[in-house]
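After this line comes subunit A, so read on.
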Amino acid sequence: MLRLLALTVCGGFLFGMSLTANAAEKIVITGSSTVAPLVAEIGKRFEEQNPDVRIDVQTGGSSRGINDARSGLANIGMASRSLKDEEKDLKGTAIARDGIGIILNAANMVRSLTDQQIVDIFLGKITDWSAVGGKAGPITVVNKADGRSTLELFLNHFKLKASDIKAQVIIGDNQQGIKTVAGNPNAIGYVSVGTAEFEAGQGTSVKLLSMNGIPATVENIQNGSFPLARPLTLVTKDEPSGVVRAFIDFAQSAAVHDLVKEQFFVPVLP
Partner candidate 1 sequence: MRESRAFDLSSPRAAWRDLSLQAAAWFAAAIVAGMFLWLLFDLLWHGAARVDWTFLTTTPKSSGRSGGIAPILASTLLILFVAIAVAAPLGLATAVLLSEYTRREGRLGQMIGLSLDVLAGVPSIVVGLFGNAFFCVWLGLGFSILAGGLTLACMILPILIRTTESGLRQVPDEWRLSAEALGMSRATILIHVLIPVAAPALIAGLMLGIGRAMAETAALVFTSGYVDRMPASFLDSGRAISVHIYDLTMNVAGGDKNAYASALVLIALLIIINGIAVALADRALTRRVSAA
Partner candidate 2 sequence: MTKSTGSEPGQNKPAPATPFTVSPIVAGPTCCVPECQIRIEDLAVSYKGVPAFKDVTLDIYRGCITAFIGPSGCGKTSLLSSINRLTDMIAGCSVEGLISIDGQNVRDPTLDVRALRRRVGMIFQKPNPFPLSIRRNLEMPLREHGLTNRAELDSRIEKALKDVGLWPEIHGRLDAPALALSGGQQQRLCIARALVLEPAVLLMDEPCSALDPLSSGVVEDLIESLRGRYTVVIVTHNLAQARRIANYAAFFWVKERAGTLIEFDFCRQLFEAPKHELTAAYVNGQRG
């Protein structure tokens, strides 16, 4: 019985080894979990058009994507933000845009909040909805975990420090934010505009707030009027060439705009 097992193991390994010989040209892409589903879909379409290329997309966060691109572990890194100043040695290409919108539970009576009110809520200076014109109830602040690009964008926009925010719930990925706010009538959070719009359309109990009077819609992100937006970026170590170049060009082209919209992001126009 034991011997049989051992044989199977060996057989399995040999099988594995033998099949890798047919490796086509492979592009490894790692990074932001926000960007990964989109790039994976783009990759599939690219593979269809270029049968001898294989594109492996792995997730792990923006910082990871940038690190892997820099160290050469990945051909391309994915980041859900623009490159920081200390990352300017790398080459970044935006393939889509994403807006960050404030969401409330759909049952919340509050229609709009001023920037100051949002800041006060997130700093814990306002703790009850009655202070901003809603039905009395303790505010549940839903914040993003430290290090996330969404958080950085939010903090930058409102000129806040991570340690000053008084949150009741801290979440990781985008959908967790939507699910948390949808389940709590007194919650406030911020998520990707496209997905929130989609979820609200699907009947999920969330609604997007206007910012500075500008409604949080995909349209307003596209025309650049919505203030809280970020680029989804593909990062390479050097000026890309060969298949990598071809892929990045493809990812920017109009041929993938339907995929970008399918993921509730906003295509970048050349």
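Rule of thumb we're sticking to: a contact is a pair of C-beta atoms (placed from the backbone, for glycine too) under 8 Å apart; a residue touches a chain by one contact, two chains touch by 3 or more; residues count from 1.
How these were chosen: all candidates are chains of the complex that A comes from, given by their letters.
As the structure is a computational prediction, the values presented were derived from the model and not from experiment.
When the candidates 1 or 2 are screened for touch with subunit A in this complex, the one that qualifies is 1. By the touch criterion stated above, subunit A contacts candidate 1 in their complex at residues 1-2, 5-6, 8-9, 12-13, 15-20, 22, 28, 33-34, 36-38, 40-41, 44, 54, 56-60, 73, 172-176, 178-179, 194-195, 198-199, 202, 262-264.
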